[in-house]
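Left out: one protein chain. Kept in place: all the others.
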Amino acid sequence: MDSTLATPHPHETVLHAEHEHVVLPQHRHHFETEEQQREAGSFGMWLFLLTEIMFFGGMFFAYLLYRNWYYPAFAVASNQLSVPLGAVNTAVLISSGFCMAIGVWAAEVRKRGVLVVMLILTTFFGLIFLGVKADEYHEKYELHHIPGSSFSTSMFVNPAAYGIKEEPLSPDMAQKTQIFFFLYFAMTGMHALHMIIGIVLLFWLTWRAHRGDFSAGYVAPIENFGLYWHFVDIVWLFLFPLLYLINRHPLH
Amino acid sequence: MGLSPVLWQFMVKWLHASALFPAEASGISPYVDALYFFLLLMTVVGTALVAVLLLVFSIRYRREKNPVATQVEGSTLLEATWTIIPLAIFLVTFVWGALLYFRIYNPPANAMNIYVVGKQWMWKAEHPGGQHEINALHVPMGQPVQLTMISQDVFHSFSIPDFRIKREVIPGRYSTVWFEATQAGTYHLFCTQYCGTQHSGMVGTITVLTPDDYKKWLQQSTSGMSLAQNGERLFASMGCNSCHSGNAAARGPNLAGVYGAKLTLTDGSQMLVNDAYLRDAILNPSQHVTAGFAPIMPTYQGQISEDGLIDLVEYIKNMQSNYRVQQTQVTAESDLAAPTTPPQGTNETVKP
Partner (left out) sequence: MSAAIGNTILSLPDQATAQIPKRNYINNEHGLLSWLLTGDHKRIAILYLISITFFFFIGGAFAGLIRLELLTPQPDLVAADTYNKFFTMHGIIMIFLFLVPSVPATLGNFLIPIMLGAKDLAFPKINLLSWYLYMIGGTLTLAALVLGGVDTGWTFTTPLSTHYLNTHVITAATAIFIAGFSSIFTGLNFIVTIHRMRCPGMTWFRMPLFVWAHYAASLLMVLGTPVLAIALVLVALERLFGIGVFDPTKGGDPLLFQHLFWFYSHPAVYIMILPGMGVISEVISTFSRKRVFGYTAVAFSSVAIALFGFFVWEHHMFIMGVSNYSALVFSLLTMLVAVPSAIKIFNWAFTLQKGSITFETPMLYAFGFMGLFTIGGLTGVFLGSLGMDIHLTETYFIVAHFHFVMVGGMLMAFLAGVHFWWPKMTGRMYPESLSKLAAVTTFIGFNLTFLPQFILGYLGMPRRYHAYPPEFQVLNVLSTAGATVLGIGYMLPMLYLAWSLKYGAIAGDNPWQATGLEWQIQSPPLTENFLETPIMDHEAYDYEWLTNKTKKEVTTVG
């Protein structure tokens, strides 16, 4: 075989040495070796994440363009998002990612109990994130900040009436806040959709982990899901500053 | 062009007579055709070269004649040849094409302006003197004509094949194209961007008239009101003149002579005032606030049609003094119609 298989990680070598003659039931017939299967799996996952980057990239590009065009609207609209909620969500998501990372480690060292607990915690934090997000969406709904026919710009035209310390926008610029909110919903919505898919997968993985599927050295699904989950975290780590923080001036 | 003009004329006329080639009816056509013939030559030579290679090798090295193949790894020299030569030819076409592009899209300073509005599924042309046409456009021969175009709904594309010009007509944004017709006659006007059900019905006729005939046509088909006069009415009826009165204490900037000037905006950027700027400033005023003024102008998005905007733009373009603005203000206040004497400079488009 070629050189790509020449340098496995130390612990993999150990695992491999211990179980050299045990063929895992999950080993697919068309792979020569388990390492090949494992590497193919994670390589495929990385490629998939690359397509995800391109997918979100289209929206980031639109965000960049319109932010440039309608800077005042974007600044004011961005300031309407709740930084505390966003910060809480960031912390929640990082905790979730941390649990996932421990879960991957637990799977690799075959600690079934730890793995199951960590997957449950990951799911739990994920659900909290979605709950907070839903609350934020609900607030936007009440303020008529959901783009579409019920969208209202009055808060931006006349901020004083709403007790907001912002320069009023002229009506034509205030209309452009709708584009900000559209991009906000599209980007965080796509992110939330990825979270929901991830949580569904987490239920399934938790069930399998509980059954003991990942306690015999076969950890590829956990590892690859871990990659996916971290990717979803990272997308949020871009969204949070770009949507929430970018126009805050803490010194004012 | 390298080719003698007589020979060129002969070739093009002959080709046109065979109905396989469009007429050369604008100043730019020969330039476009020259590049076309060059590219055609490149294609024919390139294809012939490949065909000859295939044919010769097929005959010389067919199995009956050459039962055993000689293995050849490749040849850096040969490969460099067929990398560099096509590259060189392509770069020539790039430079040539780019020069032509600028020639086609950069209007000369003395071009007369006609407005075109595209909508599903018709072309509306508006001459400065107030002549309106639908799916037709009359232009004088030997005079550069610039079209300032905008779409009311979806993308359209304004194409006159015999003039070799085409430009996308975009919703919400002026685009321009210019030409100088060289032959009297009638020519096709097509919408070439797919724009919905009756896309193929969005066609019209371009009529090129001699300057004398054109003058006659202008007189016959005038509606009595020039675009600027319509604009003046609109200016008064929408209350623009209450702020843009030209008075020293006015809340809006003085618009007299503003067209073609460089304005400094509140954010410090410098903007050239052209048709597109004026239109944008009416629809999205907060992004076009002149330095020293408050952003108090409301948006007129959705309140003026594209035709109305053209009238206003044409009016502001030709506004040399504020005398009539102030007069109109008085008359508007006393609920009278705007005076009908044409403001100065409507017949000759003034371009600073």
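Note that the chains take the letters A and B in the order they are written out, and that residue 1 is the start of every chain.
By our rule, a contact is a pair of C-beta atoms (placed from the backbone, for glycine too) under 8 Å apart; a residue touches a chain by one contact, two chains touch by 3 or more.
If you're wondering where the values come from, they're calculated on a predicted model, not measured in any experiment.
Residue in contact with the omitted chain (choice from B:17, B:68, B:248 or B:294): B:68. Checked against the full complex, the one of B:148, B:193 or B:207 touching the unshown chain is B:193.
In the full complex, chain B makes contact with the omitted chain through residues 19-22, 31-32, 35-36, 39, 42-43, 46-47, 50-51, 53-54, 57-58, 61-64, 66-75, 78-79, 82-83, 86-87, 90-91, 93-94, 96-105, 120, 153-155, 157, 159-162, 164-168, 170-173, 175, 188, 190-201, 203, 284, 301-302.
In the full complex, chain A makes contact with the omitted chain through residues 1-2, 4, 28-32, 36, 39-40, 43-44, 47-48, 50-52, 54-59, 61-62, 65-66, 69-70, 147-149, 175-176, 178-179, 182-183, 186, 190.
Here is the rule we use: only the chains that are shown with their structure count from here on.
Per-chain Cα centroids separate chain A from chain B by 47 Å.
The residues of chain A lying in touch with chain B in their complex are 72, 169-173, 175. Taken together, the chain B residues at the contact with chain A in this complex read 283-287, 295-299, 301.
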